[in-house]
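One structure coming up, written as structure tokens, with questions to follow.
Only a single protein chain was left out; the remaining protein chains are all shown in position.
== chain A ==
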Amino acid sequence: MRVVVLGVGNILMSDEGVGVYAVTELDKLYALPDWVEVIDGGTSGMDCLDRIADADLLLIADSMRSPGKQPGDITRIADEEINAWFKTRISPHQVGLSDVLAACVFQGIAPKKVVLVGVQPASFDTAMELTPQVAAVLPQVIERLVAELVDFGVTVHAKAAA
């Protein structure tokens, strides 16, 4: 059994980096079994292929623009929805995660289950902090990630406050 929690995004562009902040915090706050790997993927693509290949669950945290949503709204999509989104994906990051996942499918080493927890951004301005609207929901994003892990049968313990 292998689970990968992957935070993606650019931490130099405020809310674009929410996925990275979320997994970094998750790693800090919770003790996870050693078969769960938490990766700060940044904006990389192919570099992550190695580690997401053959995972039983790939749990992605990222910023996600959806029409009609308010900044800070959290969206969850999984499996087929992610495939559908592949076909129409619009990301200026063309060598991105979607290509890596498709390459995995082609090679027959795709993760068995993929879940994406997306956060509606308020801003992509150049800054190393989240906007207040998105920073406010960060604990909820982490809870969602924990809930996904628990649903999948992962035992998650809060670390004792330092």
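Note that a contact is a pair of C-beta atoms (placed from the backbone, for glycine too) under 8 Å apart; a residue touches a chain by one contact, two chains touch by 3 or more; residues count from 1.
Definition applied: contacts and distances are computed from a predicted model.
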Chain excluded from display, named as in UniProt, from "Carbohydrate ABC transporter permease", "Peroxiredoxin family protein", "Cytochrome c biogenesis protein CcsA" or "Uptake hydrogenase large subunit": "Uptake hydrogenase large subunit"
Touching the absent chain when the full complex is considered, from A:Ala22, A:Val36, A:Met64 or A:Val114: A:Met64
Contact residue for the chain not shown (choose from A:Leu29, A:Ile74 or A:Ala127): A:Ala127
Residues belonging to chain A that touch the chain removed from view: 8-13, 16, 40-50, 62-67, 75, 77, 83, 85-99, 101-103, 105-108, 116, 118, 121, 124, 126-128
